[in-house]
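Missing here is one protein chain; the remaining ones are kept as they sit in the complex.
The first chain written gets the first letter, and so on, giving A and B; residue counts start at 1 in each chain.
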Amino acid sequence: MAMLHRADARSARADVAPRQAETSRVRGPVRFLDDVLVRIALLVFVLWTLGPVVWMVVSSLLEQTALTSVPPDLSPSQFTLDNYRGVLATGGSLVPAFRNSLIVAFLTTGIALTLGSAAAYAIARLDVPGGDKLALMALATQMFPGIVIIIPLFIVLSRLGLIDTYAGLATVYLSFILPIVIWVLKGFFEAIPPDLEKAAAMDGASTWQTFTRIALPISLPPLFATGIFAFIESWNEFMFAIILTRVHTKTAPIAISEFAGQYQTQVGQMVAAATLASVPVILLAIVFRRYILMGFAEGAIKG
Amino acid sequence: MHRLGHGFTSNRFDRRSLLRRSAAAGAGLAAARYGPSVWTPGASAATNLSVLSPLAPDPAPPGVAEFAMDGFAAWKTANDAEVTYEAVAWPQLHDKMATNFASGTHVHDVYYMSGWVPEFAPFLTPLDDMLPQDLVDDLPPSSFSTVTWDGNRLGVVFTLSLLTLFYNTAHLEEAGLDGPPTTWDELKGYAQELTRDGRYGWVLNYGQADGIGGVASYWMVFLQQAGGTLYGDDGAPAFNDAPGLEALQFMVDMYTNGSTDPGSISYVGINDATNVLTAGNASMMMNWPFMWKPANDPATSKIVGQLGSAILPAGSAGAASIDGTDAWTIAATAADPELAMKLIEFYLDPVVQTRQVLDTGWLPIRLSVLEDPEVQEGAPNAAVVLEQAQHPYDSFVTPDYTEVTLAIGTEIQRALQGAKTPEEALQDASDQVAEIVAAREG
Partner (left out) sequence: MDKAGAALGNIITMGTLAQRRQRTAILLLAPALLVLAAVILYPIASSIVLSLQDAQLSAGEIGAAWIGLENYRQLAEDDAFALALRNSAFFTVSEVLIVLLIALGVALLLNTHAGRNPVFTVILLVPWVIAPVANAVLWKWILHANYGALNALLSWLGLIDRYVNWLGAPGLALPMLLLADVWKSIPFIALLLLAGLQNIPATLYGAARIDGADGWQRFRHVTLPGMRTPLALAIVLQTIWSFKVFDLIFVMTRAGPADATLLLNYLAYRVSFSFLDFGYGAAIANVTFLIMFVLALAVIKVLKPGAPRAQGRV
């Protein structure tokens, strides 16, 4: 953890330095009008981005009868926690679904980082033929409509007894997460100064040792950044989960969709379920904001 | 635990031997004949039955919905059986089945079906030899029409689910209308009269094109009321005629004259339409019997005590409806079809059927339970549904029902939106269905 924090602070400083340079430049003559325009634009941006989310939360706190009034009845007496009590009680599907999503997301992230970092390092450093085409290949895997690979995957997984298991779901999630992880991590590894590894080689370290003792430890922040992407993607995935889960491994998006059955009439519960399922990933995004931004700045673009 | 190890051949063998057992039982052996441990040497654990079902509040069995739980526990003990439910949201049911069957592996023993029996017929076990006669005698004979394909009974309907009219008695009273509409003319007139004060006379979910409960199936209601049919005796589409047009024109008129909630064409599920009625923003709709319960629940409804129910208004050829066809079936790959049949028999047990209607709102299918005074009192709309059942209620299910209803429903939506005239829409729908039927038979 200490390592992480140090790296964290370092990347934060690196982030700030160019900003200060630019800031002092922009603020030379204070242009009042520009400033006002920027602030108005920021307000519009906040309203546009948060408006729908706020409405989701407000709706989840309203009685059904208030929601189906025209216009919606927002008087304080209409607010209630019943929708949340309802979704947590109904069949008890939400809590296990959260646990399942958590397990699958951790599993996928762990495997993707383990396999992905090794592959990315090989491509970045060990002259793998075709390594330069990696970005395009990674993109191509994102293009294939998942719908059509479901049936072949389903057949293989069911022969292996992996339907409705965490391992099965995580394996399938690797199909769209692993290529991205490799692609982004390759960018990070390429940015490591070669001198470090050369010095290690001089000391007699093998390539494997260089990878595990030099490259990986100094890449913890990018690994973390990539891991958060993988985690969010796995937490939110819906289409594969519909087909590949049955009884024991239903994930959070499935639980949300279950509150929208054919005869289900409780709008508030449906929105409450959507809100609850969004809370963990929103918290994750807020807490690890710095790593996510670094993933964008260092990995996606340079990779 | 899914029995993935079973190959198709061995299942065949199992089934044949089980059928023999079943026949033996039919010949007079006692009821306590099951108990797989007796038949399978070495297997001491309880047999597991795997069931695919919708989630409540869609029609669901004991164990998924909260009813008859004591009886269910007792049944499992008595039969030394475990039951594993995979309960999924309605929109995912069909795709799950399709994937399961397409994979060629055994997944579930018992499947819930709604209009999909002909489509999945090759994957289902014929029940003709297994159905106890006393059960069959207590079911409406017509309930088998949608679960019979190629002369085989492949399923048992477990709830009498026909579309009937639901209306807001307070709105009708306020408008000075006496009793529910009984003819198309009255329906149209009522709807216009009731469209006022920000309310609409009529609401339905026209947003989904296909399937039972899609716009094509609603049109089939009007089609039969106008004396039409979907297919001729030769199996070719026969709806592009006067009754077909009359039915579509009626829906379009109701929509374009402003008395149908315009949102109807964006409502994909019936729940969206139900909400408009129970919020008091619309006065009439057709719906499944389940409607009664949420409309009288103060937590979700603003029209508690105001809901009226009647048979659907008659067209030029009389009253008619469609069948929801909620049925239980047994997979062809089921290792123990007889035990699966026992489970279905339990679902259709008179006591379970009584709890089904009283606790979940889904009507029973057993005639003896439907006529039970306690049931009639607990579900006042049961009598209406029984009366509706006196009239035609064909859902015209075929193996390509989804494709057919999607083609028809999409054209109906175009007519409702004014993109095509009803004549054009019907002609185009008929052409497409003819192609689909030709592909089915070719």
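List of remarks:
As a working rule, a residue touches a chain if its C-beta (ideal position, glycine included) is under 8 Å from a C-beta of that chain, and two chains touch if they have at least 3 such contacts.
Just so we're clear, the structure is a prediction, and the values are computed from it rather than from any experiment.
Taking every chain of the complex into account, the omitted one touches A, B. Of A:L61, A:L107 or A:L153, it is A:L153 that touches the chain left out of the display. Of the listed positions B:T146, B:T274, B:T410 or B:S430, the one in contact with the omitted chain in the full complex is B:T410. Within chain A, the residues in touch with the undisplayed chain are 15, 18-19, 21-23, 25-27, 35, 38-39, 41-42, 45-46, 48-50, 52-53, 55-56, 59, 67-72, 111, 114-116, 118-119, 121-123, 126-128, 136, 139-149, 151-153, 156, 171-172, 174-175, 178-179, 182, 194, 198, 201, 206-208, 211, 232, 235-236, 238-239, 252-253, 256-257, 260, 267, 270-271, 274-275, 277-278, 281-282, 284-286, 289, 292-293, 296-297, 300-302. In the full complex, the hidden chain is touched by chain B at residues 91, 94-95, 98-99, 101-102, 104, 119, 122-123, 206-210, 261-268, 272, 275-276, 279, 281, 399-400, 402-403, 406, 410, 413-414, 416-419, 440.
Keep this in mind: only the chains that are shown with their structure count from here on.
As a whole-number value, the distance joining the C-alpha centres of chain A and chain B reads 40 Å.
Taken in their complex, chain A has these residues touching chain B: 63-65, 68-70, 82, 91, 150-151, 154-155, 158-159, 161, 163, 242-243, 246-247, 254, 257-258, 260-267. Of all residues in chain B, those touching chain A in their complex are 2, 4, 54-58, 84-92, 95-96, 99, 102-105, 107, 198, 213, 269-271, 274-276, 278-279, 281, 288, 290, 294, 299-302.
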